[in-house]
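Just one protein chain is left out here, and the rest sit where they should.
Showing subunit A:
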């Protein structure tokens, strides 16, 4: 049991840190990728004038 506990702690303290750092980086790169700006702006506007029926 103790061994498992130590292992888990070690894993959480090392791997956990790096995977969260990597994830944050990925998210930031994705959101700030220049060519993504256009679709994002379009998406933001798209809800303002969503029509009253589904598209065919």
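The rule is simple: contacts are C-beta pairs under 8 Å (C-beta built on N, C-alpha and C of every residue); 3 or more make two chains touch, one makes a residue touch a chain; residues count from 1.
The criterion applied here is as follows: contacts and distances are computed from a predicted model.
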| item | value |
| --- | --- |
| The complex's invisible chain, by UniProt name, from "Amino acid ABC transporter membrane protein 2, PAAT family", "Lipooligosaccharide transport system ATP-binding protein", "cytochrome-c oxidase" or "Molybdopterin-dependent oxidoreductase" | "cytochrome-c oxidase" |
| Footprint left on subunit A by the chain that the document does not show | 9, 12, 20, 23-24, 27-28, 30-32, 37, 39-56 |
